[in-house]
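A single protein chain has been omitted; all remaining protein chains appear in their positions.
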Amino acid sequence: MAVVGFVGLGSMGSGIVGRLLAAGRRVVGYNRTRTKAQPLVDAGMEWRDTPRAVAEAADVVCTMVRDTEALHAVTAGPNGILAGLGPGKVYIDMSTVSPAASKELAARVAERGARMLDAPVSGSTVTVREGKLSFMVGGDRATCEAVTPVLLDIGPRVTYVGGHGQGALMKIATNLNLAVQMLAFSEGLLLAEKGGIPRQAAAEVLLNSAIASPMLRYRGPFVLKDPDEVLFDVAMMQKDMLLALEMGRTLDVPLPTTAVANEFLTATRSMGLGHKDFAAMVQALARLAGLPR
Amino acid sequence: MAVVGFVGLGSMGSGIVGRLLAAGRRVVGYNRTRTKAQPLVDAGMEWRDTPRAVAEAADVVCTMVRDTEALHAVTAGPNGILAGLGPGKVYIDMSTVSPAASKELAARVAERGARMLDAPVSGSTVTVREGKLSFMVGGDRATCEAVTPVLLDIGPRVTYVGGHGQGALMKIATNLNLAVQMLAFSEGLLLAEKGGIPRQAAAEVLLNSAIASPMLRYRGPFVLKDPDEVLFDVAMMQKDMLLALEMGRTLDVPLPTTAVANEFLTATRSMGLGHKDFAAMVQALARLAGLPR
Amino acid sequence: MAVVGFVGLGSMGSGIVGRLLAAGRRVVGYNRTRTKAQPLVDAGMEWRDTPRAVAEAADVVCTMVRDTEALHAVTAGPNGILAGLGPGKVYIDMSTVSPAASKELAARVAERGARMLDAPVSGSTVTVREGKLSFMVGGDRATCEAVTPVLLDIGPRVTYVGGHGQGALMKIATNLNLAVQMLAFSEGLLLAEKGGIPRQAAAEVLLNSAIASPMLRYRGPFVLKDPDEVLFDVAMMQKDMLLALEMGRTLDVPLPTTAVANEFLTATRSMGLGHKDFAAMVQALARLAGLPR
Partner (left out) sequence: MAVVGFVGLGSMGSGIVGRLLAAGRRVVGYNRTRTKAQPLVDAGMEWRDTPRAVAEAADVVCTMVRDTEALHAVTAGPNGILAGLGPGKVYIDMSTVSPAASKELAARVAERGARMLDAPVSGSTVTVREGKLSFMVGGDRATCEAVTPVLLDIGPRVTYVGGHGQGALMKIATNLNLAVQMLAFSEGLLLAEKGGIPRQAAAEVLLNSAIASPMLRYRGPFVLKDPDEVLFDVAMMQKDMLLALEMGRTLDVPLPTTAVANEFLTATRSMGLGHKDFAAMVQALARLAGLPR
């Protein structure tokens, strides 16, 4: 059975490795901050000191990092993943990065004789724990099929969407909906509230109606009470919106609601809320509507 | 057990009456076009020749009509519901109309010694059939409680949101999300498509992701193939958006994505698609993006 | 020489009558509040006690009032202008009202055997004083030509744009630009300011650049210091935006920047600034940008 390597053990990465270990996979891992990895080591994951060492020890190497810059940090250089790749190995990036960056990296992986897939995920750490994460995969179809058993140990749905970078594109196309849905939800909520319906009652109705996407059911309650843990903050959400807007310009697709929601993310940051869950967008709109928050 | 009257037997009204009959309720009904009511008569509904006669025969009278104008047509005049109301009777309007119109009607109902609730629903004819319709109710709380058993025969969730017109407001606040979610979905879909991912594959990923609200799961497939039956067309969707924008101005709540989505509904109508399901918004965006449809 | 009647002697109306008197015209006038008319009476205008009396005394009757409701108040009823009109008379409405209301009024004027023009103006009280007001005229072309000498005594440019209501439409199509230009100006101004350029210096550059429309040159300085007199407040500006959005829906023309600017007018009202000059829009944007005002 294939040895799986994993670099990037934040909340998402840790959850995924947990699933792999639970499925009986042998996993070798690395994280910039070692302490965060300790619970996984306790659960059976083998530690390696560099991304390169992970790649050398594994048949299938995965990364899950914050952005393009972080991806560069773990793949390039003498201790990077690229240096540890070789023929027969498959490298899967699960991060959300620009399709262009993903394509470029795939070319460098190919130079090493290995194959790359971009396989971003749909879902949060909650989804991971529930075993419901889904993958949108770009790259070579045969490679996708080869690693599908590994991915199915993590979540139930693997959709092959096209060549290198197409997984990344599909993820971006999905995520632009998050901020727009959140802003529209805020519009409805504050309209109801300013019309005299208590925010809690309004939220309850909205979250039990036909507009209640899984994302809204998870995140909607944050407009009443800040979450205990912030998994996807305003700054991260805006990173994805900027990737969407950039792709829209590259592909000549106008994105009107994406563009408007992005400006409200900027407004939310201007209130010093960049590190709050992006449900904080409601506060920017509340300010415009003359409401307390 | 209370006799229920029902005026307005379109697809939603018929579905609701079907639920009431199935629950063993005695129902008297009226519709502008009698032929549409025949299946219900066959199923046990008693026909009356005017809205007034329905109100006279029933303890609880309900209406479900297209807009404020249609509501006026069935409530006013010598044959209207108002003329048939009196002390002890409850009148429930389930239509989506402006909160102001609803309040005004409630005052006229009170003049007849009866009580009114505005109780618009969340859900489509599919939701009705599945017994999952939910109600957001405005008016007097005691009156709401009195008729709750009737409403629970239709669907499982009755939320009291406040005084007269608040049910209508809550419905409008919910519905603005429909058009915005549809437009954002279209943005993601066309971005993926123009980037080389087949529309069907892109739709599949989106509709299995965290953004897939019940509305999108129902309506998303229409971007691939027109629905057999149009339940909520562009013109009806825009009617609700205009109510939302009007309430936004009345209550001083800016509605940025609502305003943008509304302009795309206008664009959709300019293509002659006013009578298509409002998923046709994707075609206005596709035109802007230089895509075939 | 034709006797000119004038109803509605606010700041715009007074300025226009002043021009007519200066040109040697005989003018009879009426205003809801007589005291405001006194300076004009001192300058030679003849007072009449009702709009009807003005219409009876004049060959050409003009109105300049705030909105459709005010227009109804001075035209309808036993003391209204309509009652004083008859064959050979021309009635010119210079207000900004909906094209539909203007067409309907034209039909009623025709019933009296008189002819109507809708002739809204472009410009402010400053423009009137400088003799630079321009007219966009809807109605019958021959009627327009017949009264052109009167209009040219007020301002230098009379453009015939089409049948009844077309002058009103053209005015609305012009005015939507006002709020959009003001909001875009605010975006540039606050971008510069938050980047460290003093607001005054930034305003100076903007108001001497290629984007400086006459409206911005007049109104731009209000972002530094409130004007002494408010001639066109947020509420009036929004009235025109709503007329534009309504026409856009009627004619199936999407108006994306109009829709966005309108929401910022709503936001400005939510700050309690509805009676300020509409340059106050900058304050809604400043609030969103986390700036003092």
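The chains carry the letters A, B and C, assigned in the order they are written, with residues numbered from 1 in each.
Here, contacts are C-beta pairs under 8 Å (C-beta built on N, C-alpha and C of every residue); 3 or more make two chains touch, one makes a residue touch a chain.
This structure is a prediction, so every number in the text was calculated from the model and none was measured.
Q: Specify the shown partners of the omitted chain in the complete complex.
A: Over the full assembly, the chain not pictured touches A, B, C.
Q: Using the definition of touch stated at the top, determine which of A:Leu85, A:Val223, A:Met236 or A:Ala267 touches the missing chain.
A: Of the candidates A:Leu85, A:Val223, A:Met236 or A:Ala267, A:Ala267 is in touch with the missing chain.
Q: Among C:Val147, C:Leu176, C:Met237 or C:Met271, which residue is in touch with the absent chain?
A: Touches the omitted chain: C:Leu176.
Q: Across the whole complex, list the residues on chain A that are touched by the chain not included here.
A: Answer for chain A: residues 238, 242, 248-249, 252-256, 259-260, 262-264, 266-267, 269-270 touch the chain left out.
Q: On chain B, where is the contact patch with the chain that was removed from view?
A: Interface residues of chain B facing the absent chain: 256, 260, 267, 270-272, 284, 287-290.
Q: Mind pulling the chain C residues that touch the left-out chain?
A: 99, 122-124, 127, 134, 136, 157, 159-163, 166, 169-170, 172-174, 176-178, 180-181, 183-185, 187-192, 194-197, 201-202, 204-206, 208-216, 218, 244, 247-248, 251-258, 260-261, 264, 285, 288-290
Throughout what follows, only the chains that are shown with their structure count from here on.
Q: Which chain maximises the distance between its CA centroid and that of chain C?
A: If we average the C-alpha coordinates per chain, A ends up farthest from chain C.
Q: In whole angstrom, how far does the Cα centroid of chain A sit from the Cα centroid of chain B?
A: The computed centroid separation for chain A versus chain B comes out at 36 Å.
Q: Among the residues of chain C, pick out those that touch two or more other chains and give their numbers.
A: 256, 260, 267, 270
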